[in-house]
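Chains shown are a subset, placed as in the full complex.
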Amino acid sequence: MLNETIRSKLSQVSTATLCTALFKAGLRNQYIQDVRPVQPKGKNMVGEAFTLRYIPAREDLNQLTVFQDPAHPQRKAVEDCPPGSVLVIDSRKDPRAASAGSILVSRLMVRGVAGIVTDGGLRDSPEIGTLAIPAYHNRPSAPTNLTLHQALDIDVPIGCGDVAVFPRDVIVGDDEGVVVIPAHLAAEIANAATEMTVFEDFVTEKVLEGRSILGLYPPTDPAVAKEFSQWRVANRR
Amino acid sequence: MLNETIRSKLSQVSTATLCTALFKAGLRNQYIQDVRPVQPKGKNMVGEAFTLRYIPAREDLNQLTVFQDPAHPQRKAVEDCPPGSVLVIDSRKDPRAASAGSILVSRLMVRGVAGIVTDGGLRDSPEIGTLAIPAYHNRPSAPTNLTLHQALDIDVPIGCGDVAVFPRDVIVGDDEGVVVIPAHLAAEIANAATEMTVFEDFVTEKVLEGRSILGLYPPTDPAVAKEFSQWRVANRR
């Protein structure tokens, strides 16, 4: 479960560091491919995955009237996604029609949802970029959702950008992209990434001072370990 | 429902003619894209869809031991797909690892299943090509399924080759490819395609005799209608 401690840690590490921590844990394929922020936010998105699955739209089942049904899965997902969670949409990597638009994303924002991710496209993307909720997609896409997508079910395991996403997996996004942390590893990965971040900050400082990376990164020179300990103390990390 | 009359009609028309009949019914996107027979069979595959959904494989969940579970969805699908049905697999259009191999396809054959379709790849494709069951895929793919795919659930609506496939939709394949007929339209489309096939056979005969297509195809020349009626009688069609 994503408690506040883990959430806080995950809000202060990068997706790059998380990918390395996951790689060490034997998971090489947790970065959602070819997805980017609608607008960089300068801070992390963190939340448990709440999923929405699309299949290709068949014309007779996807007239605009379908949205009149309060149980339509896209509408329902927007109302049901828990505050603090991230809505992750399987759009089959097809950005030729929108996965969602600004009104739905505004509703998610007002409801306290932590963010939205689709491996398709978002419409009204200029407006979405101005909202106080992080949003990730492949590219802007104005055509209405029903043109190519039928929202089918909610909170089932899905694929998104070639990554498996299970409900409750922990989703972290930064200005680079989005990573999926299996639920049972969230604490372990958060801790590992936090430790790695401290060391990377130390390394970056040394590199900017002119130090070679050899011996330092990774720290094969035994003196580095000692220097790092002292740096942690001095920097209260 | 796919009764024997409809099945018989659908076994005698081409996927091309079915696509035209579906186009007339307002459905433009029922042909599974970029999928081909492992081996042309010279006759049609016809059956109701029984579906299997894959998501991307996460390494820890997809060791070879998973197949020891008799409830593993891939194994279960192979044992549960009803005789006369077609197993349709959503492999997310990813043929880099196999959707299934010759042992499973042999089991489907022995069980009387009508065929198998994946928008990914099949392994042991040379052997599969020799089996008495039609099989359609994107391209041969030797890597084991677990490399990239996790079988997740059975008989839910899926996408396959950019087409929506609902359980019980009627699947027809010929040496060209595979088309998906919505269940409620099966009789209507089978009848329309049968009628169109009669006319196309008439047209083909006339074209091979040297007739221009103008006025004949489509039959804008009123004389063609009369000629066609006589041809039907003469040819008992």
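Order of writing sets the chain letters: A and B. Residues in each chain are counted from 1.
We take it that a contact is a pair of C-beta atoms (placed from the backbone, for glycine too) under 8 Å apart; a residue touches a chain by one contact, two chains touch by 3 or more.
Everything quoted here is computed from the prediction, not taken from an experiment.
Total copies of the shared sequence across the full complex, per this structure file: 6, with 2 shown.
Everything that follows uses one rule, which is that only the chains that are shown with their structure count from here on.
Averaging C-alpha coordinates per chain places the centre of chain A 37 Å away from that of chain B.
Those residues of chain A that touch chain B in the shared complex are 26-30, 55-61, 92, 94, 150, 152-153, 156-159, 162-164, 182.
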